[in-house]
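Note that one protein chain is taken out, while the other chains of the complex remain in position.
All chains are identified by letter, namely A, B and C, in their written order; residue positions are counted from 1 within each chain.
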Amino acid sequence: MSRTDDPREPFEAVPQTFSPRTDLAVEAHELARAAAPNLRGIDESVEELENFRITRVHVRTVEGARAIGKPPGTYITLDVPGIRRRDPALQDEVAAHLAKELQQLIDIPEDGSVLVVGLGNSHVTPDALGPLVMNRLFVTRHLFHYMPEAIGEGYRTVSGVAPGVLGITGIETSEIVQGIVEHVKPDLVVAIDALAARSLSRVNATIQIADTGINPGAGVGNKRKALNRETLGIPVIAVGVPTVVDASTIANDSMELLLGQLRSSVPNNGATKIFDQFSPEEKWQMIREVLEPLGDNLMVTPKEIDEFIDDTAHVVAKGLNLALHPGMTSEDADVLTH
Amino acid sequence: MSRTDDPREPFEAVPQTFSPRTDLAVEAHELARAAAPNLRGIDESVEELENFRITRVHVRTVEGARAIGKPPGTYITLDVPGIRRRDPALQDEVAAHLAKELQQLIDIPEDGSVLVVGLGNSHVTPDALGPLVMNRLFVTRHLFHYMPEAIGEGYRTVSGVAPGVLGITGIETSEIVQGIVEHVKPDLVVAIDALAARSLSRVNATIQIADTGINPGAGVGNKRKALNRETLGIPVIAVGVPTVVDASTIANDSMELLLGQLRSSVPNNGATKIFDQFSPEEKWQMIREVLEPLGDNLMVTPKEIDEFIDDTAHVVAKGLNLALHPGMTSEDADVLTH
Amino acid sequence: MSRTDDPREPFEAVPQTFSPRTDLAVEAHELARAAAPNLRGIDESVEELENFRITRVHVRTVEGARAIGKPPGTYITLDVPGIRRRDPALQDEVAAHLAKELQQLIDIPEDGSVLVVGLGNSHVTPDALGPLVMNRLFVTRHLFHYMPEAIGEGYRTVSGVAPGVLGITGIETSEIVQGIVEHVKPDLVVAIDALAARSLSRVNATIQIADTGINPGAGVGNKRKALNRETLGIPVIAVGVPTVVDASTIANDSMELLLGQLRSSVPNNGATKIFDQFSPEEKWQMIREVLEPLGDNLMVTPKEIDEFIDDTAHVVAKGLNLALHPGMTSEDADVLTH
Partner (left out) sequence: MSRTDDPREPFEAVPQTFSPRTDLAVEAHELARAAAPNLRGIDESVEELENFRITRVHVRTVEGARAIGKPPGTYITLDVPGIRRRDPALQDEVAAHLAKELQQLIDIPEDGSVLVVGLGNSHVTPDALGPLVMNRLFVTRHLFHYMPEAIGEGYRTVSGVAPGVLGITGIETSEIVQGIVEHVKPDLVVAIDALAARSLSRVNATIQIADTGINPGAGVGNKRKALNRETLGIPVIAVGVPTVVDASTIANDSMELLLGQLRSSVPNNGATKIFDQFSPEEKWQMIREVLEPLGDNLMVTPKEIDEFIDDTAHVVAKGLNLALHPGMTSEDADVLTH
């Protein structure tokens, strides 16, 4: 959860106006198109499958990137509402599709090596996805060193770390990862993170893969904190699952819905102007007033979050294991995904 | 969290209109007075101390009880915003005050026995307060049986249980507690529970004590589920701390704030009527629309909830230990509150 | 872990001589036969399968019961060393066999009701099996009450509790369970518990089912604490998995092995008498000396105990779900075993 990844740290510049936070390109694209229907530089295609939908967003230009606040690259979203029902057969299907999509983004040799970075705070349930996935990975780097004969064909050199969050380590995550990358020298980094969605319907029901890495406050600068090819010198694939919605998004949505109802209930003779009177600054002020005194520190999350996080971590870890080790079968993955 | 104490269980009748949920009598009283300024049957007095405020609400009549949806009795609220800062000196002070207030409600002999019931789901962080407090208690019932000579003067017979929640046990909590009460035969039950507040400012900053027990959906019926003198045959003191606010409360507050702003921004010539057009049913419908598809299952909680819950459980357990064992000093309590 | 189920509680009478502790009838039978080769009253049969071995011990007489320190009844042991490898296919196979064996012991009507009791301390990893299994059960009692139409054919009324341990509740587990049984009125209790084995080879590799319930210090008296037909008035099936070996067993085994080596290395001319000189009291004294100052409070456990316990809980819960709900398929069980 890049913008607010640590409860103890209020360092982010406070924005002056509200825009609903989303870490999902597919939602950012939707918002941007609503604001600018002629938006260019972004392609989106949707594939409908029996149990889920795969949306591929390609941000092709800097203009497109600016419009959605995400750097140019490919963003693939698997929407699987059914995954909330904890159906192992569906989980296996999702893991297989996740592996397939990941493999298409992984552009390293068959014997290339991969470092998986589990971002987030393992002590805050909805932020623990990264460390949980990392713990379930089948890491092999030490096996290649100590007992190479034990590893079969089609297994890559995989290692992993859970670097912790700034408020607990005092160190930017990117500094830690850079230090490790310089020593481990992987050909690829895969970063796992819990995300914030704009829509409650996507919480615990969506997996996003991106070949752009992790770019907190993208577009706004803040390059120091990024985990991407520019900062690490190697490709970075990001895998994320939304586990929360910002409380401010709920507040904003409530106001927007109400304004919409008011507009539609008043004769369209100019009186509706009063509903457009609020400046973005005023709206943001109202949202902050509703959320006093806990403000940005609030998260909206389903009560079953503990179970969801565990299930989701298993699915992501299995998909990742399959993608990183082309020689691994689904049965192998069941044994090796802890 | 009585109304929705279990994520897996959607059995509560869905209400037809929205009224902000609060388990705090002091908030319910505030809401009721706003709706009916001449409300009778409820006394409220406030004591301001250096670091906190103690509010005592006495519900004296059935009319008052109906108005605030809480049975007649005494409700004492300690408001300590500073407790969020994790200051051990302040925590000790709160524990001491909590003990003092509890002792005034405890009306059993010096050698009376007490059963503490830790309500809630230990696997859902904001709902885990009850089990966490129970685990930190100094229980003595078995010591009195096996090694009575080891127990000093001024210690009562204390036992405790964490009965779990309906969705996990399949049994109403009240049935479990009744069965245990019949065997253990305490003179008093103290029930600990995480609560929902109406106001974010009270989350993790308030402790409520009540001599009325636990009365889910009070006023609405549902007597089977209560833990009170009527169902258990002995006095029941409830101790609770709000750890969440319902997402619907945030949605409602956002709409109300917006309507208030609109009203005040329009000349008071009758045009404001349009802002009063929404029936309670319509408002509730909008709230539900905002919270789709996760609805009632959403909680709004601070990111630091894991730490808060631990701290709060310690304070409540220490206060309870001091109150139940009049011979225990604060230093003893530090050793004996695990 | 019946003899020492709670770290805070040193109430058990200290035995005067050492006999290796085991909660497994199959091990107790082995020890008893070694001591008395003509032992009568106990039948044992072994079934070898591809991946595991099933041993059935029938204690038929009071004499047999006294010899092995377990009450008359049937004890079925599944030995599956391979289960330590976390192979989901093998886990499914074990769950299926466990279900089959359980079903043969379950002698209640198709629409009978069952209370599952998860014994042990959820905060002590090797003792947490009972609560962990309980949490993964598919409980239905509340569903039959609130939404009976949602339950398919072949599902029984199942509820569950994790009553906690004496040192934390101050109440004998049997008192809590009796109270709940009187209210819930099940036709059968199934009690789940972590066990201590005599042999390290059985730790996390064995499941024992018994139709005799839980009988701490059996033969020694202590009837108050039992969970069996006598105390609860209904049949009680116990399911247990050894997760620890007592440190005193390791100490004893080391001494015995050394004595054995000495005996075999000395000409058999009477000199070996010196190795038989130690009385049971002396041996016990030596063991206690080795284990000072932590003594009985020590457990020997594999480092991976955290993972093993989780895996084992899943297998036992799945087997139990299948056994209790004859209409549940293995696929259903995957979805419903949390």
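The rule we apply is simple: a residue touches a chain if its C-beta (ideal position, glycine included) is under 8 Å from a C-beta of that chain, and two chains touch if they have at least 3 such contacts.
In this text the structure is predicted, and so the values were computed from the model without any measurement.
Although one chain is not drawn, the whole complex shows that of C:V124, C:I151 or C:V335 it is C:V124 that touches it.
Residue-wise, the contact with the chain that is not shown comes from C:P302, picked out of C:G41, C:G112 or C:P302.
If you put the hidden chain back, the residue from A:P109, A:P148 or A:G170 that touches it is A:G170.
Looking at C:E30, C:E44 or C:D253, the residue that reaches the missing chain in the full complex is C:D253. Interface residues of chain C with the unshown chain, by the touch rule above, are 4, 7-8, 81, 123-125, 127, 200-201, 203, 247, 250-255, 257-259, 261-262, 265-266, 271, 274-275, 277-278, 282, 286-287, 289-294, 297-307. Although one chain is not drawn, its touching partners on chain B can still be listed: residues 85-89, 307, 331, 334-335, 338.
One chain of the complex is left out; on chain A, the residues touching it are 9, 11, 122-123, 134-135, 139-143, 146-147, 158-164, 166-172, 175-176, 178-184.
By our rule, only the chains that are shown with their structure count from here on.
Interface chain B/chain C: over half of the residue numbers present appear on both copies, so the contact uses mostly the same residues. The most centrally placed chain, judged by C-alpha centroids, is B. If each chain is reduced to the centroid of its CA atoms, chain A and chain C end up 44 Å from each other.
Centroids built from CA atoms put chain B at 36 Å from chain A. Annotation for chain B: residues touching 2 or more other chains are 123.
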